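Left out: one protein chain. Kept in place: all the others.
Chains here go by letter, A and B, matching the order in which they are written, and residues are numbered from 1 within each.
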Amino acid sequence: MSHSPALPLPAETGWTRLSNFWSDYRRSPVAVAALIVVVVVVLMAVLAPFVAPQDPYNQGTLDLFDARLEPGEVGSGGYVHWLGTDAAGRDVFSAILYGLRTSLIVGVMAGTLALLLGTTVGLIAAYYGGRIEALIMRIIDLQLSLPAILLALVLVAMLGQGLMQLVAALVAAQYAYFARTTHGAASAERRKDYIEAALSTPLPARHVLFRHLLPNALPPLIVVATVQVANSIALEATLSFLGLGLPITQPSLGSLISNGFQFLLSGRYWISIYPGIALMLTVVAINLVGDQVRSVLNPRNSR
Amino acid sequence: MIGFLIQRILQALMVVIAMSIIVFLGVYAIGNPIDVMIDPASDQALREALIQRYGFDRPLFEQYFIFMNNMLHGDLGESFIYRLPVLNLILSRLPATLELALTAMLIATFLGIPLGLWAGYKPDSLSAKAIMGFSVLGFSVPSFWVGLLLIMVFAVELGWLPSGGRGPTTEVLGMNLSITSLEGWSYILLPAFNLALFKLGLLIRLTRAGTVEVMSSDYVRFARAQGLSESKVVGLHVLKNISIPIVTVFGLELGSTLAFAVVTETVFNWPGMGKLIIDSITVLDRPVMVAYLILVVFLFVMINLVVDLIYGQLDPRIRVKAAS
Partner (left out) sequence: MSDAVLRVNNLQTQFQTRAGALKAVDGVSFEVGRGRILGLVGESGSGKSVTGYSILGLIEPPGKIAGGEVLLNGKDITRLRGDAMRQVRGAQIAMVFQDPMMTLNPVLKIGTQMIAAVRAHDRVSRKAARARARDALAKVGIPSPDERLEAYPHQLSGGMRQRVAIAIALLHNPAVIIADEPTTALDVSIQGQILAEVRRLADETGTAFVWVTHDLAVVSSLADDICVMYAGRVVESGPADDVIASPRHPYTAGLLASVPAEHEPGTKLPQVPGSTPSLANLPQGCAFAPRCAKAGPACTTTPPVQHFEDGRTALCHYPIEPVSCQPLSLTSTTYRSAS
């Protein structure tokens, strides 16, 4: 992948690039559909308080008479529970919107922090080289050889439960992917002559780091970031399902599914199936978008 | 070759030691285990006695050395909850998890390789595209959710298979196994398939990519020019070449299958090690947590080591490099 080194691009070129990117992207109808799903999901999560018929965590609006209503029934609130209600009489649709909010916040937060941490570590390794690089990359490789769920388990076991602890566990389990990606792209660039030339000038080191090394790592990082947000959401849901994620007062999609699990066997499928469908759509759509971005950004992948 | 072996074993040892320190310090640095073990109303003297007995009053590093020393003698401590030696506890759950993980790996292999071969052999066919779509689902959809769907469809709606538990087991070589009876199979089938899905998706992708590459190579062209039949071309050239990445992944994934069994065992209420660790984390049963994590890391590192060695055997080019 060749990149013009580093001058800030004029806005017009930026637009041209973006429109080129889009015209490549939209070649796959599946990817376009996936992007629409992602946009809708994000909008619904952001606008949850306005879209949801009910605030599912305001005890005052809940009525036990509404418990376990089937999808399509009208509850005491006078509106249709399109996706039914759960054991506490909570509208499943509203709960999903709020759960989506939590899941996305956790996913994006973990993804962003992992991106920052991982990129920094990767850049440091690529910039300094030598022993520092060898040591950092050895640790990263080791970490990557352990499954993320195992690391997350260790950390949750160590840190206990809660939003921040969960995010920390997710970041620790995932930053290594970013570190390796950044290191790979940046160290390939590091060996090029113009970087040596830039380093021999009195320019500050951060100039080289941010102007030259980082931009080269950006395209693959964008792809990894997309996929890692999806992975964070899935991992968070998994941990919450195992009862190790968020406390019951902050339900995400994972804990909603977990709550409904006990009712699944008695045929009240909707309490966990609908949150699960929301989870699946979100994760698969983000992955598909990531796949397409990857093949657009990587000229070798384009057919 | 021996130098290579020693180097790899040393590396593996380093990892296990590093992980044991992290896990031990991490797990022991939080909470007060005494609160879990005894009735909060019990008197101070009993508290002190227990603290003394478990050595909680000593510095952490000392506790760690005592722990490691005991571990090397096969003593991993005693569960706070079950009041049983942790090693026995974990080992009693090991067969269930191993059985589940191996069955899952077999399912993934025997479905994944043929499907991947087909998808790579006829990459433009509709069936190949369907297979690839399935593989994307296989590793992007969270597995606990697929597990729920499997229970809903096959246990609740169709009623073909039990929704969870392990069912009857038979003792074979001192291990209780399900796969020895037909009824046992009905219990293991859903969880094993669930656990297999991720690996299945991965194997399909890998096999396909390898097949596409080999099929377009000059030596396949040459083999066809020699009049080798298509089945021979695939069976000899493609299988041998893709066996290298597949053995690697298979080995590495065996470890992660053990880790992911945590999820499947919870969904299907499968009484293995994974269920044990989740229960232990929720009740802060530290010795079990530490022992489990160190054991899994150890298994993991050992598997990586074995895979590396097999890899060298399979690829003659690497073998030469390692020897020189």
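Everything that follows uses one rule, which is that a residue touches a chain if its C-beta (ideal position, glycine included) is under 8 Å from a C-beta of that chain, and two chains touch if they have at least 3 such contacts.
Quantities reported herein were computed from a predicted structural model and do not represent experimental measurements.
Trainee: The complex has one chain that is not drawn here; which of the drawn chains does it touch?
Mentor: B
Trainee: Pick from B:3, B:59, B:74 or B:227: which residue touches the chain that isn't shown?
Mentor: Of the candidates B:3, B:59, B:74 or B:227, B:227 is in touch with the missing chain.
Trainee: Please identify which residue in B:18, B:106, B:236 or B:283 touches the non-displayed chain.
Mentor: If we include the chain that is not displayed, B:236 is the one touching it.
Trainee: Kindly state which of the options B:5, B:50 or B:244 is in contact with the chain not pictured.
Mentor: Answer from the full complex: B:244 touches the omitted chain.
Trainee: Could you please point out the subunit B residues that touch the chain left off the display?
Mentor: So the residues of subunit B touching the missing chain come out as 217-219, 221-229, 232, 236-237, 240-241, 244, 314-317, 320.
Assume only the chains that are shown with their structure count from here on.
Trainee: Just how far, in Å, is the C-alpha centre of subunit B from the one of subunit A?
Mentor: Taking the mean C-alpha position of each chain, the two centres sit 25 Å apart.
Trainee: State the interface residues of subunit B toward subunit A in the complex, per the touch definition above.
Mentor: Interface residues on the subunit B side: 15, 18, 22-23, 26-27, 29-31, 136-137, 140-145, 148-149, 151-152, 155-156, 163, 252, 255-256, 259-260, 262-263, 266-267, 277-278, 281-282, 289, 293, 296-297, 300, 304.
Trainee: Show me the residue ranges of subunit A that touch subunit B in the complex, using the header's touch definition.
Mentor: 142, 145-147, 149-150, 153-160, 230, 234, 237-238, 241-244, 257, 261, 264-265, 267, 269, 272-273, 276, 279-280, 283-284, 287-288, 291
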